[in-house]
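Complex shown without one protein chain; remaining protein chains in place.
Here is subunit A:
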Amino acid sequence: MNFTKKHSLLACGILFMCQLGFAQADVVADNNSRVNMGFYIKSITEQASISDIEISLNFWVKDALAVEAEKAGLYISSTGAFLYESMREMRDDYDKGKLDIIVAPPLLISRYFKRDEITDGFSGMLEGRQPDNLLLVVRSDKNINAIEDLRGKRIAMLEGDELSDIYLDTLFLRSFNKSYKKLNPSIQQQAKATRIVLDLYFDKADVGLVYFNSYQVMTELNPDVKNKIKILDSFEVRSKNYSYINKSYPLADEIRRIALSFYKSPRGKQILDIYKTPELDFLKVEELDLVDSLDREHARLLMHAIK
């Protein structure tokens, strides 16, 4: 077996575990030979169904990772994937040395982890290496041409997506000095971004916050979506979830290299397809700066907002 294939299989396990929140058996092992990952569950359920995740976990990753890593010369004594509903818990386990890789939205990573605690990692990406920007979309027939026109409109946004929340809030605070929650009585929380696009299309909402990938998928499914929905504003972000590696993890370079060549193997590609990403991309810690800046601006504006 050549180097690429062996490493891609290992990366398969890594990616998978990056996306999962399944708690494996309690593993107490030397972190020189383990791969433990922590996942923020609210940010991954939209990307893959639980059944797909289960299949890929049980079949592709768990066994394959240990075997292929060993073939690659990496002795992996244990693998672990931990699911967190709160970033606080993830942070606690990280502090305990339980996690080697963390997977969560960039805003939350920025809030809960200092830059010197983590090292460069990887993220999913779209076709053509496009960033999966956060889009502010509106119905074309509602005469909405600026943020100022959003007042009183029906808003649809992703449930639990804090980046959408602070992004929209920041825009409202900039324009109205008031939170959108106060100016817009109708705010719908949807579990899937595609549903937000559909709600706009069928005139169930006037304004929506969706990631570029979801919007693109919906326009491909129905080109008429572009006629009825237009992009009013966007916030640049690489992906909905970022993966960073514990700075003290000794296999960081190996794992990152395997992850980045993961798309080259057929099996790795198959796994990536489940998570709707063609390949993984190198992710610098500094890329958190943009969301960190937004978060700080939001906090600042909020402090001066009209109560």
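Everything below uses one rule, namely that a contact is a pair of C-beta atoms (placed from the backbone, for glycine too) under 8 Å apart; a residue touches a chain by one contact, two chains touch by 3 or more; residues count from 1.
As a convention for this text, contacts and distances are computed from a predicted model.
Think of the chain that is not pictured: of "histidine kinase", "NADH-quinone oxidoreductase subunit H", "YdbS-like PH domain-containing protein" or "Spermidine/putrescine transport system substrate-binding protein", UniProt labels it "histidine kinase". Check A:165, A:199, A:254 or A:279 against the missing chain and you find that the one touching it is A:199. Within the complete assembly, residues 192, 194-195, 198-199, 201-202, 204, 220-224 of subunit A touch the chain that is not shown.
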